[in-house]
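What follows is a short report on a single structure.
What you see is the complex with one protein chain gone and the rest in place.
Coming up: chain A.
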Amino acid sequence: MKILVCITNVPDTTAKISFTDSDTKFNKAGVTYICGPYDDYALSRAVELKEQSGGTVTVLNVGEADSEQVIRKCLAIGADDAIRVNCEPTDSYFVAQQIAAIASQENYDLILMGRESIDFNGGVVHGLVGEMLGIPSLSPVMKLDIDGKTARITREIEGGKEDIEATLPLVLGCQEPIAEWKIPNMRGIMTARTKPLKVVEPTGDDLTVTRKFELPAPKGAVKMIAADEVEKLVDLLKNEAKVL
């Protein structure tokens, strides 16, 4: 089985978010970058499937050169090779186009990625890629088992989940608990250094462009209410906050 796993290089979940250049650029100073947590689930499941039934796992990142540290970590976890499309990923349609261009050159049985990136939170790239390749796309996937050409999937829906049966090839947006996160071991880290990482240039245009960033208005001071005065809280929620 040939699996393509698309990963994002994103600020750590605890990173302090700020902007520079009159709020037009993300401030990378002091920020640790990680592989998107949902992408990590996708990669871990891909490596598990490879361990079960053979095949290859290719990691794809649409990103700039500073993504390579995260790409090497994915190779250390068990991917065989990697491709980086050299550009700044800011528009969902543009990113999907890069993935579809790479995917259409090979016959991947599965294209896995996180349900969304944790920087722009779009959650639409898997659907775009599926449409561009003319194959089904499903997200968020919590469980994935493969039996020959058939995939048995559990997808989360509002207030529950649904069971799905579909035929490969498929594009899937993944989330927990599809697999246990994997931590690279020493042998993995050593071999990752020499695994192939191909860099290609992007094609196509952005359909959106970010003009400005903003931070939320600072929260006012919290109003404390004594534990034996809950009636006061009800009154404030009704008459001051007007949410009841």
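Keep in mind that, in the parts below, contacts are C-beta pairs under 8 Å (C-beta built on N, C-alpha and C of every residue); 3 or more make two chains touch, one makes a residue touch a chain; residues count from 1.
By our rule, contacts and distances are computed from a predicted model.
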| item | value |
| --- | --- |
| Protein name, per the UniProt record, of whichever chain is missing from view ("TRAP transporter large permease protein", "Electron transfer flavoprotein alpha subunit apoprotein", "Transketolase subunit A" or "Sarcosine oxidase subunit delta") | "Electron transfer flavoprotein alpha subunit apoprotein" |
| Residue touching the undisplayed chain, where the options are A:101, A:124 or A:197 | A:124 |
| Options A:21, A:201 or A:231, residue touching the unrepresented chain | A:231 |
| Hidden-chain contact residue, picked from the options A:70, A:87, A:132 or A:146 | A:132 |
| Contacts of chain A with the absent chain, listed as residue ranges | 11, 13-14, 17, 19, 37-38, 91-93, 96, 118-132, 136-140, 142, 155-167, 175-177, 206-216, 219-220, 222-228, 230-231, 233-238, 241, 243-244 |
